[in-house]
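Quick notes on the structure that follows.
Every protein chain of the complex appears in place save one, which is left out.
Residue numbering begins at 1 within each chain, and the chains themselves are lettered A and B in the order written.
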Amino acid sequence: MNNPILKERADQVHRKGNAPFQISCDRDSLAGAVSQRACVFCGSRVVLYPIADAVHLVHGPIGCAAYTWDIRGALSSGPELHRLSFSTDLQERDVIFGGEKKLTNALNELIDRHHPNAAFVYSTCIVGIIGDDLEAICKRMSEEKGIPVIPVQSEGFKGNKRAGYNAACRAMSRLVGTGNIDDVSPHSINILGDFNLAGEIWIIRQYFERMGLQVVANITGDGRVGDIARSHGAAVNVVQCSGATLDLAKMMKEDYNIPYVRVSYFGVEDMAESLYKVANFFPDDPSILEQAKALVREELSVLYPQLQAYRQDLEGKKAAIYVGGAFKAFSLVKAFRLLGMKVVMVGSQTGTSEDYQELHEITDEGTIIVDDSNPLELSAFLQEKDVDIFVGGVKERPIAYKLGLGFCDHNHERKEALEGFVGMLNFAKEVHSTVMSPVWRFVPRNNK
Amino acid sequence: MLEATPKELVERKALRVNPAKTCQPIGAMYAALGIHGCLPHSHGSQGCCSYHRSHLTRHYRDPIMAATSSFTEGSSVFGGGANLRNAFKTIYQLYDPDVIAINTTCLSETIGDDLPTIIRESRESGIIPEGKVVIHANTPSYVGTHITGWSNMTKAIVTYLADKTETPPETPYINFIPGYVEPADTRHLKEFLAQLGVNAVVFPDTSDVVDTPQTGSFEMYPYGGTPVEDLHRTGNAQTTIALGPDASRAAAKELETKCNVPYQLLDLPIGVAATDRLVQTLIETTGITPPASLKRDRGRLVDIMTDMQQYLYNKRVAVSGDPDQVVPMTEFLVSCGAKPVYVITGTSSKYFKQRCAEILQNVVPEAVIKDDTDLFYLHQLIKNEPVDLLVSNVYGKYIARAEDLPFVRFGFPILDRVGHSYFPTLGYQGSIHLLCNILNTLLERKDRDDPDEVFELVL
Partner (left out) sequence: MTENYTPTSEQAAAQANETVMRSQSPVSPEQTTSTVEDIITAYPKKVAKKRAKHIVVRDGNEPTQEIQANARTTPGIITQRGCAFAGCKGVVVAPFGDCIHIVHGPVGCSYYSWLTRRNQFKPREEGQNFIHYCFTTDMNEHDIVFGGVGKLKTAIQEAYDTFHPKAITVHATCPVGLIGDDIQGAAKEMSDKLGISVMSFNCEGYKGVSQSAGHHIANNGIFKNWIGADQETEEIPGYTVNHEVRRTSC
């Protein structure tokens, strides 16, 4: 336990201030290092999951479907088919003799029973090895049933979560361009990279609509097959989050010449900045920018006085961040600053070198910047920096609690909407509730 | 449900509505059941005994045995001496207990029956056989509450039975008074003391008396209860540790007065802080070193508190119950991040008012702390400003239903659920049960109330 950082990982950790910035990232995890990262399948599954009127069939042994069954709070305003988890439940026999027949039967039965608007068929590790021809089966089923049946090439071993995002985007790109775009306004956008956790996309969508924009497709939060099919009619793709749907935006840029803009809805500055960025795409109608400005003013006048109360208690407390995508980390750093708090550690599972360069620029001296970290490292950093709150996802939560410090879930298991202006208030409330909780009085850290 | 309860609060001078307490004798009867081989005896009308037995039976779902002097109009005029002598004869011939523990009632107290004299004369005339123990406590129903009754009977145990001998015991031990608690609590506290390596006489001990196993036979005097020999030994103990000041103070003090045994009064160990204080006191008085297993128990409790803190943060809670229970419960809720905004008890109690004020003054300055009040008042408070959770004995369920509140049953009595006499709520382990019950109640409500799209697998 003396040195929690494995020799092979030394170049994936950087302490700001003691050397010129250099960090190694976007490479395979060190085997055996208990990475917090997941696999290709997981990446695809989480991106496509919120499409609520599609059947999501996992072709493989039962586990992959079981662990992804209704585990993300991606809310739907209509159908809830996405909350069911379907599996071909492959057995030893199927592995030996092939699972194609079973897959065909499963699709037949599912489509007849649920009448979905599309079906996604996820490939898992074993399918890649036994060589079932998903492409051919999907094509045939698609013709027979008259709905898109789309294979997702998400064999777990084919890379990391980022490769899974790519596979999901490739799957969705097959839908794009198949719908009718007659009624799409020239002042229109698609919202990409938001999964409607705790109903967040409803907040964001409402902002854009208040600005006078038409939102064609939510990709993928509260998503619908039909909307994605006609998403090529939108004027701009508004992309949140580093990786998940960026590839789709790039494909649509290439195929349909739709520009994209990267945004973040988290934190006051980034939220406002995002609305202005999008408005600037429509110089032909200055009222859009005007509406955006009015909206920001209105929201801030409500928000700021309420934030002050929280800031009073939180001033000077220390925060650590470890999230999936680095883009979210940028916003978090700024949001903590707004609350008067210091970020002393920041890292991500899937950041790129550009991402880390930006983190390096916006953080304070002495901040630890880390790529693809693991529990041992994380707990060592948290203890060294004596932080008050750790921000992460489900696998980070118990680490924080075991060390006796506050935690805020900024991943898919969060219960509170954290996006938008109202989200900033919720975030402040969450941070306050955990940092100021009396339970920490009883942990060893505070009883030395 | 409870539609007649108005929102407007008006001061009442005479009318008690939906009481949060009951009368002394039931507490005395419960304490007496904590002596091995004891038949409690109610000196009054037979209705009192019938009511107390029924209520204890409903709460424990075990047969509760007690005899009565069966007063009639005649005894009300001429006194109950004859009835009691008559009762002794019947009881010894028929039920042959080792100990008879007599509690009085409002009737015999108003008549003014002189119990010590009746007992002495009965002994002299041989109505009470050689070697049989008879003790009594004065428990007028119109003074105090069931807590007072428990306290008086526990004190009577000391008054009658504690002996101080010339030669000190070979192995030192302490007295441990668990307070007015469930049999599961006493059983757990005994294990807790064993875990720490503390030698103790625990009394009164109702475990294995009111929570007996199904054996196919009816036992008048079940396996449990503190043996009389142990009660004699209490006078030679190093010290007395008494939990729950309102219930246990009198007995502890009596041990000091009578046998010079010093005592320490502690809050019931509900929650981590109160249990810490108990452990600390045991370390200081007996010199034990707490074992690693105890630290792990504590760690597990703190782990749940930290894991689940977001679900209790700033939750407005109303707590009703007996002072000894409500005080540490309030402290526990505060240490989990909740806000006990209404804290009430039916018993008149300085301890309650003082401790609750200490606990709440900085964290919930707006809290309403009231003793000697009733559930009707609590309901009115809730009607004026609602709460997120109600913690109370079974009678709170009508308020919970009327106001659609998540409800945790806690304290005495619980007549509509099972388990309260089997799962402790004291010590680190007991606090885990209690906290899980509170958390699961809140989560259950969340699942019930969430719309379909928000209803989630993972909470």
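Worth pointing out:
One rule holds in what follows: contacts are C-beta pairs under 8 Å (C-beta built on N, C-alpha and C of every residue); 3 or more make two chains touch, one makes a residue touch a chain.
Model, not experiment: these values are computed from the prediction.
Considering the complete complex, the chain that is not shown touches B. Across B:A31, B:M65, B:I241 or B:M305, the residue that sits in touch with the chain not pictured is B:M65.
Touch with the chain that is not drawn comes from one residue among B:I26, B:A200, B:I359 or B:L442, which is B:I26. Listed for chain B, the residues touching the missing chain in the whole complex are 1-4, 6, 10, 12-19, 21-26, 41, 44-52, 54-55, 58, 65-73, 75-76, 83-84, 86-91, 93-95, 105-107, 109-111, 140-143, 145, 346, 376, 395, 398, 415.
Basically, only the chains that are shown with their structure count from here on.
Annotation: 53 Å between the Cα-based centres of chain A and chain B. Taken in their complex, chain A has these residues touching chain B: 69-71, 73, 75-77, 80, 199, 394, 398, 401-402, 404, 413, 415, 430, 433-434, 437-443. Contacts from chain B toward chain A in the complex involve residues 272-273, 302-303, 305-307, 309-310, 313-314, 334-337, 363, 452-454, 456-459.
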